[in-house]
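With one protein chain held back, the other chains of the complex are shown just where they sit.
A and B label the chains in the order they appear, each numbered from 1.
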Amino acid sequence: MRINKKSVTAIAAAVGISVASSLATAANTIKIGTFLAVTGPASFLGDPELKTLQMYIDSINADGGIDGRKVELFHYDTGGKAKEAVKFAKRLIKKDRVDVIVGGSTSGSTMSVIPLAEKNHIPFISLAGSVKIIDPVKKWVFKTPHTDRMAAAKIFEDMKKRGISKVALISGNGGFGKSGRGQSLALAPNYGISVVADESYGKKDTDMTTQLTKIRNSNAEAILNFGFGSGPAIVTKNIRQLGIKLPLYQSHGVASKKYIELAGSAAEGVRLPAAALLVASSLSNSDPQKQVLLDYKNRFEAKHGSVSTFGGHAYDGLLMALQAIDRANSTDKKKVRAEIEKTANFIGTGGVFNMSPSNHLGLGLDAFKMLEIKNGNWTIVK
Amino acid sequence: MNRLRGPIILAAILVALPLLFPDNYFVTVVVTTAVLHAILAISLNLLMGYAGQISLGHAAFFGIGAYSSAILTTQHRLDPLLAIAAGMLITGTIAFLIARPILRLKGHYLAMATLGFGIIISIILVQAGHFTGGPDGLGDIPKLVIFGWAVESDFHWYIVMSTILILVVWLVNNLIDSRSGRALRALHGSEIAAEMMGINTTAVKSAIFVLSALIASFAGSLFAHQQSFISPDSFSFFFSIELVTMVVLGGLASTYGAIFGALVLTFLPELLVVFEDYEVMVFGAILMAMMIFMPQGLFVGFEKLAQRLYRKFFASQTIDKEQRDVA
Partner (left out) sequence: MFDQILQFLITGLTTGAIYALVALGFTIIYNASDVVNFAQGEFVMMGAMSTVFLAAGDNGLPTPLAATLSVVLVICVGIFLQRFAIAPARGASVVTTIIITIGASIFLRGLALVVWGKDIHGMTPFSGETPIHIGQATLLPQNIWVMGGTAVMVLAVHYFFHYTMQGKAILACSYNRDAASLMGINVGLMMMVAYGLSALLGAMAGILVAPISFTSYDAGVMLGLKGFSAAILGGMGNPMGAVVGGLLLGLIESLSAGLISSGYKDAIGFIILLLVLFIRPSGLMGKRSSDRV
């Protein structure tokens, strides 16, 4: 092969240009940071969240990015530990210098990062449940999942409709279960409901018949279980084993097909509040969410298997952040924060969001649907 | 003079780092964490390395200190410095009360008892939500103010933690060289022999147990102010085991080994993030390999390796020389 001088310079120039342009895009990328519980006890939250972020960022980049700018994801696994979350949030802020953080699978890890976001003035959209994240409102902190307070309210509303006034509470002793328990105890009196039993279990416990035997001997008219992971499925099976006929309510912590699969026939008749994502196809065509939900569900399931509402929270957070950046026409943190706060009529998987300076979640109680499990599938309680 | 050499070298390194890498995440954040871990590892090493008593519950003392500071400063508006002292008082009292019955146990029974103590404390932190905030943690811990100087940025904390590490090293070095330090080491060799020599082993062991807990409590208070938010998972038995791993990995009965172990175990996960899902597996494999091939710890291991290379190098030179001489 003969190489002449001309072609060499041409190649050099081409390489030079491509290097320069890649540098230019690197400097110009929109940097999204995230820290999630991809492994550990809360991995069923963090895993679909990360997959969702990666999937959508890839497809946005394939479509040319936002205003011609590529989106780059920086992600770290916290294993569900608050201390790791703080460390990685610092890494995102100091080393990776991200423009916005969308992450924090668990309330504990979110709460521990809030002081950092506030101090460093970085917009932070949390994917965790606790109401404490946005109440009181923190300037730089937003969240997309429904709160545990909303879940408790939705459940008590339904109980009241059925004429239930005495409820037995059983909760996991992790952050989610404890926080849900607290909200339930606080809200119950507003609905004229009294809590007649208050039991808990460890997240790796293998059998809850002891706690449920105590509940059976109380005068409860329904059982409410706040928890996630294997706990709620074991509780469900144990209830049937003990022959307890009371209605069982679960929280949105079990809103994935996995729960039905694990609890099997024992899950029949269980009610829970959850986002419409689980029942997307049975929504009426006029429902504004239907298109978004089906689109997300189909894309996720085509690649990763059964959809859960948890990945949906990440979708909501990511798109909300990117749309805010798009509207702001910059990644200036102050402007982006202001735009996130102005989010109006954003149709996400969790509901239709309307943020405001006094509401950094922007979802109403109607964003929750009350579901019942029938024939191994979700149905909407009318 | 010899006693001061170590702390001076350490201080020189800690001063040089931020000068060489100003405003670097790995220095101001990761090294600061490593320094905190080093303080804890040194305190645990006092007990494990010098007094020969295993403890799988050290995170509990760290946690009691942290929560004492957090609760006293947020719920009772106590001055942070007073809260630190109060935390140490509380931790010291608890350590003193359990020291004698626990230290009567030996080997695996001692390991189990300390492990159990650690787990009991972390269950209380989770369950006593009224005081501790439960698993969601406690926030809004005020910043530390030392003589009018507010410790705020990561770099400030780097300075504070580093200073305290140097002081702790100096203190521990003095202790080990003192009369009671010699008693301590005798204890590690053989408790019965030490007893025969007229050393009150129970008293020495208890004193070390309490001192070790006090340092951990102090570190816990600092941690609470540094993070301004704490939750029980930072004080679980997993962290106790991590601390033991630092001490053993670095090399028992060596203060600098403990520092080295803390450094390695703090930086390793930072570097392993590139492995993503494989991270856990790789970490386990590295841990096993290091302990199998350097059972006396990395510090001693590297020293030996260096010696061997040194000897090899010089030995080959002498042979060369001999051969040349013969020729």
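Operating definition for what follows: a residue touches a chain if its C-beta (ideal position, glycine included) is under 8 Å from a C-beta of that chain, and two chains touch if they have at least 3 such contacts.
Every value quoted in this text rests on a predicted model; they were computed, and no experiment measured them.
The residue from A:V137, A:L242, A:L294 or A:M370 that touches the chain not shown here is A:L242.
Of B:L167, B:M288 or B:A306, it is B:M288 that touches the chain left out of the display. Only one of A:I134, A:A188 or A:A233 touches the absent chain when the whole complex is considered: A:A233. In the complete complex, the residue from B:I54, B:A99 or B:L138 that touches the missing chain is B:I54. On the side of chain B, the interface with the absent chain consists of residues 48, 54, 101, 104-109, 111-113, 115-117, 119-120, 123-124, 127, 190-193, 237, 241, 244-245, 248-249, 252, 277-288, 291-293, 295-296, using the contact rule stated above.
In the full complex, chain A touches the omitted chain through residues 39-41, 43-44, 47, 173, 199-202, 204-207, 209-211, 213-214, 217, 229-230, 233-234, 241-243, 258, 261-262, 264.
One rule holds for everything that comes next: only the chains that are shown with their structure count from here on.
Rounded to a whole number, the gap between the C-alpha centres of chain A and chain B is 36 angstrom. Across the complex, chain B is touched by residues 38-39, 76-77, 80-83, 86-87, 90-91, 94-95, 107-108, 111-112, 114-115, 130, 132, 173-175, 178-179, 182 of chain A.
The part of chain B that touches chain A in the complex is made up of residues 23, 25-26, 28-30, 33, 126-127, 129, 134-137, 139, 154, 227-231, 233-234, 270, 273, 276-277, 279-280.
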